[in-house]
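A single protein chain has been removed from this complex, and every other one stays in its place.
Here the chain labels run A and B in written order, and each chain numbers its own residues starting at 1.
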Amino acid sequence: MTDPNKRRHGLRLVLAIAIAGLFAASAWAQDGVTDKTIRIGMFGPLTGPVSIYGYPINDGAIAAYKAVNDAGGINGRKIEIVTYDNHSSAAESVRAFQRAASEDHVNAVIASYISEVVLALEPWTGRLKTVMVTPGAASDVITQNIAKDYDNLKYTFHGYLTSTSLSDLVCAAAKDLLVNQLHMKTAVVMSEDAAWTTPLDAEYVKCLPQIGLQVLDHIRVSPDTTDFTPIFNKIEGEKPDVMITGISHVGVQPTAQWKQQEVPIPMFGISSQATNSSFWNDTNGAVEGVLYQAVSGPDVAVTPKTLPFVNAFKAKYGNFPSYCGYTAYDEVYYLADAFKRAGSTDPDKLVDALEKTDYVGTIGRVQFKGKDSPNPHALKVGPDTITGLMLQWQDGKQTNLWPANVANGKLKFPKFIKIGSTN
Amino acid sequence: MGAYSTSRILLIALGAIVLASLLPLGVSGYILGLLTIAYYFGVFAMAWDLLFGFAGEVNFGPTFLIGTGAYTAGILDNLYQPPIWICIAAGAFAAVIGGVVLALPALRVRGPYFGLTTLVAVLILQNFIVVDASLTGGEIGLTVPDVITISDARNYEIALWFMAISGAILFALARSPVGLILQASGQDAVQAGALGFNVTKHKLTAFIISAFFSGLAGAMLVFYFGSASVGTLVDITVGVQIIIAAVLGGRRTILGGVLGAVFLIAMSEALRPIGDLANFVVFAMALIVVLLFPGGLFGLLTRSRENG
Partner (left out) sequence: MLFWQILIDGFAISSLYALGATGFALIFGVSGVLNLSHGALMVAAVVAAWAAGDQLHAGPYAGAGLGVAVGFGATLLTYFLIVRPLQQSRKIREEEKEIFILTATLLWGIMIQELIAYLYTNNAKTVAPIVQGVVRIAGVRTPSNEIFTAVVCWLVIGVLWLLVNRTRAGKAVLAASMNPRGVTLLGIELSQIYIAVWAIYGALVGIAGVLLGMFLGVSSYSVGPLTASAFSIVVLGGLGSVSGALIAAYVVGYLETLTAYLVSPAYRTIPALLLLVAVMYVRPRGLLGRR
């Protein structure tokens, strides 16, 4: 029925939190804190539909923190990772967090790609004075809360893009690909009715006209929808040049039905499930021609660190990491860097050090917005920091089309799509 | 019911509670946390058993009452920040009102229709919570600024004694003359009515009591977690787990609800290494108990005649 947004994104999408430093606690756990280790807790659905990827990810992730340890650790202290299986549940996450902070004495936590879980944990970071960095989740509320109660909630850092940032990045890509290249003029926004899309849509409605796309209508679709026919019918009736999407909980059904009904309008924007490499099979190829935003793509060297990381991962597990994999991997590194600069594990000093993060990771350059911003501790986006990518499924492959300097293909649409002129 | 008398059962239960209250001395905070949730769940199950086991009404939506209580308490805290106990009391009160609102149409229908009504109630509540996101936090949940305490041991003791007292009240009620009338109405409403009992009034009473405890426990849970969400308190799956806990524990036993809740949570933990398959196994075990031991765990323990 209704579920927290982005829950169960797809196989690999999920556990990639682990990518950066998961390993079986039983093999590595030590009693209590010692002066020799810095402990980072990792939260995620360690078991379940993604467990077949979880355990290999565990091993691969060891390389991440091992590299730091081999290079001398952090001021002489080695990193130790403690894992917590939270079954994607907010309730279990709160319990696990209480345990992590009070009993296992972790020095920082990397937790969740689900906004519901992050929001449930956020006040606990303040109550238990433990830093939390999130590898996923898009809700703007996470950082808006920090603005409202900085002293208590400053321990939370949003290590992924907020909905508003996502919209801005989609608009930037749309300007190059849709307006400049295809001369499109009108759009209809179609998004699922969920908490994460409220700020997304608000920003879409603002930034699309600014790049030259008139917003004809804004349709919010219930996440429980199974029959998209009336929705596509309505959109088609308004004759837009493009559908700008904001979908995550739904993906397979609208995409498959879009193709079945041969709706002549292309889809462009956020479609979280389309980022999974299995999505082609999931939709029996119906996703051909769909454009979706992501922070990574096959063979795309966003930064010099991207491809070495991806290749090492692929060599070990035979598939690509999901977006959380990249962010969590980076987080282990910049957390380690922050500990180093702080010179201590004191949470307040760690917060100060993290705020000054300037780290080139696998998805771009990581910098956090400051205390005075309306979204403190959110990631900065832009050409100098993080831009994301715009990819399109073509012939079973995810091809990157934007930004131009890392593009490896050109726009290509199925026959039933009509570009430009009246639909 | 069984070979044990009421006072004997209460004595054994008291002994178990006292033993349980000593756990924080030696057991890790993690396990205390698990048991805390199990105890609140036990209250949900006991409240459900009163309605189902005794009044004979299959309530598919215990989470309607729980959710109403929990969200009322949570929203109140968010808006006005009154002392926690006021929020909790308000939650229980709201749940009672919800129970009455649900009971009035529901009690006019029988059997599967009743079940359907309660199911629809949950769906409506869920829709309302998700749609009115600015007030309720929507589907990603509501965080409240206050919690009862951040101490594991204290939360545990609070939950334990809350469950013990609720259980005692519910159990006493069930074994009282009122309880007997409820049982009679549940098993043969026509005859009970013929004997002069106002069946509807008694069932409504059962509803109200069930609602009170469900809402109260739900509100307390919100201040334990520090948050409320549809996935933890309202979803049909949660309702199903409560039903399973109660049936597994033994219907019409009240105390069985606690056994069932603790069993379910203990099993889920024990089976954690096999991941999500754990859910499958737990439900399978519950199914086997339902098929082979209709008297439930309580029946097994008291060697009830039902289990042969």
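Please note the rule applied: a residue touches a chain if its C-beta (ideal position, glycine included) is under 8 Å from a C-beta of that chain, and two chains touch if they have at least 3 such contacts.
A quick note: this is a predicted structure, and the numbers were derived from the prediction, not measured.
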Quick one: say which of A:75, A:214 or A:229 touches the chain that got left out. A:229
Just name the one of B:133, B:240 or B:266 that touches the chain not displayed here. B:240
Among A:73, A:251, A:289 or A:325, which residue is in contact with the omitted chain in the full complex? A:251
Touching the absent chain when the full complex is considered, from A:37, A:125 or A:283: A:283
Considering the whole complex, not just the chains shown, which residues of chain A touch the missing one? 1, 3, 8, 10-11, 48-50, 193, 220-222, 224-227, 229-231, 233-234, 250-253, 256-257, 260-262, 273, 281-284, 286
Touching residues on chain B - with respect to the absent chain: 52, 58, 105, 108-109, 111-113, 115-117, 119-120, 123-124, 187-188, 236-237, 240, 243-244, 247, 275-277, 279-280, 283-284, 286-287, 290-291, 294, 306-308
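One rule holds in what follows: only the chains that are shown with their structure count from here on.
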Chain A and chain B: spacing of chain centres that average the CA atoms, whole Å: 37
Contacting residues of chain A [partner chain B, same complex]: 1-5, 46-49, 51, 85, 87, 89-91, 94-95, 98-99, 102-103, 115-116, 119-120, 122-124, 127-128, 139, 194-196, 198, 223
Chain A partner, complex, touching residues on chain B are 28-30, 33-34, 37, 123, 126, 130, 133, 137-141, 143, 145, 147, 150, 152, 225-227, 229-232, 235-236, 272-276, 278
